[in-house]
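The complex appears here without one of its protein chains, the remainder shown in place.
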Amino acid sequence: MRRVALLALLAHWRRRPGQLATLLIGIALATALWSAVQAINVEARASYDRAATVLGPDRYETLSDPSGAIALETFIALRRGGWLVSPVLQGRFVSGDIPVQIVGLEMLTAPSGAVPITPASEGEINPLEMISSPGLGFAAPETIALLESSDNLPPLQPNEFVPPSQIVMDIGIAERLLDRQGQMSFLMVLPEQPLKQTALSEISPDLVLNSAEQQADLARLTNSFHLNLTAFGMLSFVVGLFIVHGAIGLAFEQRRGTFRTLRALGLPARDLMLILVIELLVLAMLAGAIGIAIGYAIAGALLPDVAATLDGLYGAQVPGILSFSPAWALAALAFAIFGALVAAGQGLWRVQSMPLLASAQSRAWATVSAVSLRRQAMVGAILIVAGIASIWLFDGLLAGFALLAGLLLGSALLLPAALATVLSIGASTSRNAEGQWFWADTRQQLPGLSLALMALLLALAANIGVSTMVGSFRLTFTGWLDQRLASELYVTVTNAAESDRFETWLNGRVDAVLPIISVDSEIEGITGEIYGVVDHETYRENWPILVSRQGVWDDLATGNSALINEQLAYREDLSVGDPVSLGPGWTLPVAGIYSDYGNPTGQVMVSLELLESRYPDRPRLSFGLRTDEPEALAATLRDEFGPDALRIVDQATIKNFSLRVFERTFTVTTALNVLTLSVAAFAMLTALLTLANLRLPQLAPVWALGMTRKRLMQLELLRSLALAALTFIFAVPVGLALAWSLLAVVNVEAFGWRLPMHVFPTQWLVLLLLALAAALIAAALPARRLARTGPASFLKVFAVER
Amino acid sequence: MLVEAIDIHKSYRAGDGQLSVLNGVSLELGEGETLALTGESGSGKSTLLHLLAALDTPDEGSIILDDKPLIGLDDVRRAEIRRQTIGLVFQQFNLIPALDVDANIAFQAKLAGRHDTTWQKELVGRLGLTELLSRYPEQLSGGQQQRVAIGRALAVRPRVLMVDEPTGNLDEASADAVMGLLLDLVSETNAGLLMVTHSTLLAGRLSRCQHLSGGRLE
Partner (left out) sequence: MNANVLSGLVMLLACSATVHAQGFAGLGTEAEGFTVPTPDRKFEFPQDHGAHPTYRIEWWYLTSNLKGDDGRNYGIQWTLFRSALAPTEQDGWQNPQLWMGHAGLTTPDKHFHAERLARGGIGQAGVSIEPFTAFIDDWSLKSLSPADDAFDNLSVTATGSDFSYRLSLKATGPLVLQGDQGYSVKSSAGQASYYYSQPFLEVSGTLKLPDGEVSVSGQGWLDREWSSQPLSETQTGWDWVSLHFDSGEKLMGFRLRDRQADPFTSATWIGSDGTPFPLSDGKLILTPLAQSKVEGRSVPTSWRVEVPEKSIDVQIAAVNPQSWMSVSFPYWEGPVSIKGSHSGVGYLEMTGYRPE
């Protein structure tokens, strides 16, 4: 019996392969979007974890020499004095015309975390080959691809733990390559040291012990970014559920007759349910597998941009290559099944409770009464209010995202009621029969379409919100870059001994020398940076001050006050005039607050003289140079001081770099936006397809009473367009509210800065066209089918028995 | 002549072969004339009605409606004839679910561009629908729906009124009352009436009666 029943139910799919495809694509798309986002998150998190275990040399305490180099003899003296240190030799090397960083390590003494060798690569490495000429280099696969044609490097082995543009090799090979025999850039100090050792001052008094490079907690820093992605993932989840719900609703609806017959023939309701659930599980798994493949492809395509974003914003290294993780695939499959079951819940319940002798005639599977429409709208309104209230109820990002969730879900729930109201007004103002029927009929379709329209609203609002945020960010950011990067050249002296000569040499050769010194200090109890700057027009004219008191620069020059960045101001709730603690026993009043996008830490600016008087040993190592001929000056500087003594960056390069980072930052968001929109369009398509078959009894009398099929088709298309346009209109305020929450709440919490909001109506126009196009595409298929419906199909409606 | 059908043939595809429904049917209907079409279940009564109402096309033969031949007309012209010339009352009434009673009755008249509020008001009054104007089809009983369907068909002042099994869904008493009203209204508008029915009692109230059997009229 069950077998026969199953076969009878499955026969449906053979007769309607298109519908099977819709269902599969629906589940597959939903799974794909959600799992793509998950894959990216998982991959990024996994690389943080890897980064935490394989830390690289700069994550240890180090010993360095002010001269920039440590001799082999010093290293030996330290080892023999009981110091467990391991040498690192770093340098720039140009292979072909591609610059790479050579990192020479001594693999025997290096802490295991600094060595980028994986157990997997072990078998292929011959240690003798590694230490004797020509040696062996380890580099990221992308670096190797880039360096393919270069012959002045040792043979390279791909290694995913090595950051891009870096080659790790034995120090003995590195010193020859860099022509720095017997030298070391610095020594890593191993975390565990022996019970006793010779005092450092006794071995080499010049050496400076540096604490480990301040490792900002990557997980904390990147949380906001992943929260963003996760939010998008959830959005896709919801949108995907709508699709699956539509597709399954359609499948159930069309087989009502079969269900009834099977029941009448003696199949217990429980068995029917069981068969349906099994069918659903099989389909969900099949579609889920397809979705995983698509999701993997999407994630693979997006990951390089995510990697660039994380690197640019937070300095977090994530390889641009996706690795396949079974856990992720399983989660995605579970999602597909869970989503399918949730989406089918209503249908299954209907089957369960369907009276045996119910009419086989199809009824709209999602008829919603006016009462429930009002109830739904009420819940929506409550959600919005709750979202807004959460700003005061919760702290931090949670509040931001609660606000976003409340806004989005609330507006989605409000949408059907709002649309119904507009359509009623349309119906009551229209005088002719066609118009009246059009509006009234559109309103009648709402229950069946509302899920798809809600999905569309979410997609559109998210789109408007995010593009507004990105646009505002871009506009503000470029303006800020222009202000902040006022000097034409930025020079860092890598050899402190050269600092004085450098400054003297510059005398008269540039328009202005703006030395900058910085120290790490406990600012309001948390480690941050204090910058000392000279009093100069460049700052007075260009510095991106947000708020300040009168005569802020004069004030700063006298050493009686400090400027703080916006992040610090938000974090410590400081405003102009408040005292800020800059370390033990040092407090200055805040004279102004400046914007400092992209910097995760608190920053303070004081006068150079003041900072130097407090830190007399601090050499001047960084300089901003004002000049009309930056390129010529840079070249002269390199000639005069040698290529390694100075690090010279010109303003144009920094700007380009920053903008590039910025653009890539939001590539992912944009891509996800477009994807979500397409999914919403697909949701509309399935909803319209579902409705198309139910529509026949509604359309047949209209046709019989004298309307052509062509006109009916046109009206169907128009209906879809009208609904999309109306949804878009509702989406604009929701999207703007979303943008505001992102800029003024989420950003402040996540990054510590607030951005002014700009609106871009031309973008909305594009989006409107996109939405209309989506609606048109979604409606095209059912409409075309309608136009082709023969009179016989209409006539069946009028026949006694259907 | 209001309706003139000559040698109509119609068959449907059924399984592997053709099911011949009409095998050379001819009929005529003049102004003010009322004609009952009777026949067994499946004899092709409804098919004939649908062909005459320009809802479907015959395989062979010609139909002339109000002096206009239907054969060879495109979709647009046939739709025009449907809304301008014919009033249809379906067996299942087939009201437009999205519209209320008032809009349902006015629908075809408005579509045909000759909505007459006075006439509609009179119709509504006589059909006893005044209280129901703002209701929707799903809120009406079967009898009420039928009266709305009749109102909708007559509101356009059609040349021909075509009615399919009007009593199938009604008890005898209400059927009788509604039919009386229908015949009165038809005679007042001088329209022709073509009614498909299996009730000989009802057929007897019409001026002529023809029986369909074996795909031919007797």
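Think of it as A and B in the order they're written, each chain with its own count starting at 1.
Operating definition for what follows: a residue touches a chain if its C-beta (ideal position, glycine included) is under 8 Å from a C-beta of that chain, and two chains touch if they have at least 3 such contacts.
It should be emphasised that the depicted structure is a prediction, and the values quoted were computed from it without experimental measurement.
Among the chains on display, the ones the left-out chain touches in the entire complex are A. Which of A:S95, A:Q197 or A:N542 touches the hidden chain is settled by the complete complex: it is A:Q197. The hidden chain makes contact, of the residues A:L7, A:L128 or A:A327, with A:L128. What subunit A contributes to its contact with the hidden chain is residues 72, 75-76, 79-82, 84, 106-109, 112, 115, 117, 119, 122-123, 125-128, 130-133, 170-173, 175, 181, 192-198.
By definition in this document, only the chains that are shown with their structure count from here on.
Once the centre of each chain is set as its mean CA position, subunit A and subunit B turn out to be 64 Å apart.
Residues of subunit A touching subunit B in their complex: 432-434, 436-437, 440-441, 443-444, 697-698, 700-711, 791-792, 794-795, 797-800.
Considering their complex, residues 12, 46, 50, 53, 55-57, 75-76, 79-80, 82-84, 88, 90-92, 94-99, 103, 106-112, 115, 152, 164-165, 168 of subunit B touch subunit A.
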